[in-house]
Each structure stands twice: as structure tokens, then as C-alpha cells.
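The complex appears here minus one protein chain, its other protein chains still in place.
Presenting chain A:
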Amino acid sequence: MSETTPAMPVTATAAVGSPPPPLAPETKPGYVEKPASLWSDAWYDLRRRPLFIMSSILIAVLVVMALFPSLFTSINPMDATTCQLSTARQPPSAAHWFGKDNLGCDVYARTIYGARISIIVGITTTIVTAMVGGLLGLIAGFAGGATDSVMSRVTEIFFAIPSILGALLILAVFRTGNVWTVMLALAVLAWPMTFRIMRAAVITAKSQDYVVAARALGAGSGRLMFRHILPNAVTPVIVVATINLGMFISAEAALSFLGVGIQSPDISWGVMISDARPRFLEAAGPLLFPAAFLSVTVLAFIMLGDAVRDALDPKLR
């Protein structure tokens, strides 16, 4: 028996004889490091992504355009006197960069002013859907059981409505298409997606040990929900919201194009595309320029969403 064990004492003495392990870095006095949270990590990561830099520059320009269109053009397209029917469908020139539309109005000025409605619709609808869908998803996911079942079934009813058809229907009920009704129609149809994502994230976060631990240390429901679960579940909602923003902008254009969204004389890219369509073969500019702005804007928000998703997901790093 004793002959089978010589190896053991040898390793044991080796372990004892070896020098004590060096002090862990955390015990070093004066150890100060900037705290690295999920958000500051993400921000650090984002600043180094070309995708993020490009999209945020584009978005910044668009937002300035929406807030102060007069910085970009001296013509006010809301003033009908700037349009001259005699110059209708004039090709681009030095004075009118994008040419003139069917009514002889400056396409460049209209495109710049059209940014406002697109951006307002995009941002407002995104915030509303994120808040409504997020809050309901948080409640459903946290409460579980019957509450969750009822809320989820109701959400599925909304899910079943095809989006453009649903929006057409809602706008038909209101009879007037304006910024408010368009935003309402889009929000009504879009919140279920946010709801589902939030609910799923909350259910995942709810079963995490730190939530159970917080409960064991006396945190109440409200505190658990908003302090412990929400910050850990909100990431996917933010990512989807960023991507949705672009979708809302194009959906607004689609509804306006179909004639149920924003109406003339309000200017939006969808309205411009719609107005230019009948004479597209004669003058492509009035349709292509706002369409290009629309595409670039949607692209910018989707790129931003991608960059944010990558930055917030540690597994993709």
C-alpha cells in the first residue's frame, strides 16, 4: 500500500515550498480605476465604430435640418409665392439644385423642410412605443401568470393586424391624415413588438439570482421591477427602438404616398414622392431627391441600431 503513494508527498512538499502567491492587484493600495459599467463600456466601444460615427454624423445633420431648415435654404417652401407654375419640372440648376416640381416649387427647399415631419414622426413614435410597449412588457413579464396571459393574448390580437392595412384602417377612421394621426396609427401597430421583447427580457432577468437575492434582502416589487430588472432588460428594447425609428420614417412616407398620411400643404418626403409620381417619366428629380433623403435617413438609423446592438451585446465584442 505504501509503495503506491510516493508521488503524493512530493507534490505536497512542492506546493508548500513554493513562494507565496503575489498579492492580487486589487489589494494594491491606491488602486483606482474608472468604473466600467455596461453603459460606459458600450460608449467606449461605440466611439470606435465607423458605423456609429457615420450614422451619428448623418443623424446630427438631419436633426439640425429638422430644427433649423432655414440654415440650409433661403427659400421658404411653405410660402406659395416661391412657386412658379411656369417653371414646373425645371431640371436642376445653380439656383435650384434639385430642380422644380410639378407646381414649380423648389425641390431642394421642400426636401429640407420635409425632414422635420419625418424626424418628428420617427422620434415621437419610437419614444411612445418604447414607453408603452416597454412598460406593459415589464408588467406582464414581472407579474407572470394570468396577468401575463391576458396581456400577451391582447398583444397577439394587435400583432395579427397587417401593419400597412391596419394603419390605413386607423387613418380612415380619423378621416384626416396629419402628424398626430399618423403617429397614433404607427404607435398602435408597433407597440406589441416592443412589448414582446421587453417581456422576454424581463422573464430572463427575473429568474436571475441577483433578483432573488434582492428580494431576499427585502426589496419590494416596485423596487425589484424598476431598479433591478429594468436596467438589465432594457438593452434589447433600446436596440429595437433605434432600428424601428428608421422603419417609422419610411412607414410615414409610405402612408403619405398612399394618400392617407400627411396631406399637402404639409411637406413630408412621402407627400413629395406621392406628388411627383404621376409625372415621374417627365421629371425624375422631384421623386428621386426626397426618396434618396428618405433612404439615407432610414439607413442612418438602422446603422445606428446595429452599432448600438453590437456595443451593448458583450458576446458580439
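Going forward, a contact is a pair of C-beta atoms (placed from the backbone, for glycine too) under 8 Å apart; a residue touches a chain by one contact, two chains touch by 3 or more; residues count from 1.
Keep in mind that, in the parts below, contacts and distances are computed from a predicted model.
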Practice problem: Among "Cytochrome c oxidase subunit 2A", "Pyruvate dehydrogenase subunit beta", "Oligopeptide transport system ATP-binding protein" or "Chemotaxis protein CheA", find the name that the UniProt record gives to the complex chain excluded from display. | Solution: "Oligopeptide transport system ATP-binding protein"
Self-check item: Touch criterion as defined above, residue of A:139, A:219, A:238 or A:258 at the omitted chain
Solution: A:219
Exercise. Based on the whole complex, identify which of A:162, A:231 or A:278 touches the chain you can't see.
Key: A:231
Quiz item: Any idea which of A:44, A:210 or A:226 touches the chain not displayed?
Solution: A:210
Quiz prompt | Positions on chain A where the hidden chain makes contact | solution = 1-2, 4-5, 8, 24, 26-33, 35-39, 208-210, 212-220, 223, 227-228, 231-232
